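With one protein chain held back, the other chains of the complex are shown just where they sit.
Here is subunit A:
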Amino acid sequence: MRPETEAELAETIKAASGPLRLRGGGTRAVGRSTGEVLETGGLSGIVLYEPGALTLVARAGTPLAEIEAALEAEGQRLPFEPMDHRGLLGTTGAPTVGGMAAANASGPRRVQAGACRDYMLGVRFVDGAGQILRNGGRVMKNVTGYDLVKLMAGSWGTLGVLTEVAFKVLPKPEAVASVLLDGLTQEAAPDAMARALGSPFDISGAAHLPEGPEGTPLTLLRVEGFAESVAYRAERLRDLFAGSAVRIETDPKRNAALWRDIRDVAPFHTRAGDVWRISCKPSDGPELAARLGAEATLFDWGGGLIWALLPEGSDARARLGTFGGHATRVRGEGESPVFQPEPAPVAALSRGLRARFDPRGVLNPGLMA
């Protein structure tokens, strides 16, 4: 099913007699969702773009590529750097605005700029009863009633089908540089990243690859902004790590490639195995990585996001034990739940919300459950 308008979508959902599996670009088949496929691709197009007000409103089925091109023409961008899952999951198709918002997809710049949810100003959506609803708006500040925009971000289509999303966008910086530290151990890297992130030099990315492009450990710190300021801050960071093996990468193309590979977890693309994504307190990273005993790891968000490659069928949560944060299986089949199980009282609230937004349980049943 592929409705062409919001009203048609609402009718489709109202008329549904069984489960619906929502699909934007279908670039990521994570989790267990069953049912008849309901595609959002018919709801496409940029509704409003005001560069001077840093605002863009688009229909949910709009391909992200279209958004990125429109922003690029005005020297702007989506600051949260959404990941492209196709390489990791071996999918094809075009990622959409709705899929990105429903996944709250945020890349390396999350440590500085915030997540997708932080840039979502307003939403329109159709709930499980087929009602057309809206929340938020298209202004930067809005505290009129409850913030359901955040609730919809990262809800994976379990509360409603997004039809339109309003975003705050930001100017693209003039220059970028990466400060590269060679040879740090997995134990030492989070500490180095914490020093950089705790400096006044406005780091917009901090990641660690136990096996960098040269096969040796590489820690990357990114600064962005006006050219002179970027050069200045990169030098200050070099000073901060005097005594270590430090290089500065200023080539825009090579920088783009480096950070795209981190964002998309490129080192795992060609390797078999399950992929887990662990969100934690950065300084807990080394200990958690040790417990995981993974075949490969990648640390993003200053160590607060661990990507781990495990043998097929491994239960990362059993290996992790209790910890502050959560683990999601992004790739792989298996017994264990895909999303982190919640403590009973929180799970009851989530279930309650789902029952209110989707009383018949038709939207992506099984997902996030």
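Operating definition for what follows: a residue touches a chain if its C-beta (ideal position, glycine included) is under 8 Å from a C-beta of that chain, and two chains touch if they have at least 3 such contacts; residues count from 1.
The criterion applied here is as follows: contacts and distances are computed from a predicted model.
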item: Per UniProt, the name of the complex member that is left out, chosen from "Cytochrome c domain-containing protein", "OmpA family protein", "Protocatechuate 3,4-dioxygenase subunit alpha" or "Glycolate oxidase"; value: "Glycolate oxidase"
item: Among A:R2, A:R86 or A:K150, the residue in touch with the chain that has been omitted; value: A:K150
item: Contact with the hidden chain (one of A:G215, A:G321 or A:P343); value: A:P343
item: Which residue of A:V139, A:A257 or A:A272 touches the chain not shown here; value: A:V139
item: Chain not shown: contacting residue from A:R59, A:R110, A:R263 or A:R331; value: A:R110
item: Absent chain, residues of subunit A that touch it; value: 50-55, 74-75, 104, 106, 110-111, 114-115, 117-118, 127, 131-135, 137-151, 153-155, 158-159, 170-174, 191, 194, 197-200, 202, 225-226, 228-229, 232-233, 236, 279-283, 301, 304-305, 324-326, 328, 339-340, 342-343, 345-347, 349-350, 352-353, 356-357, 368
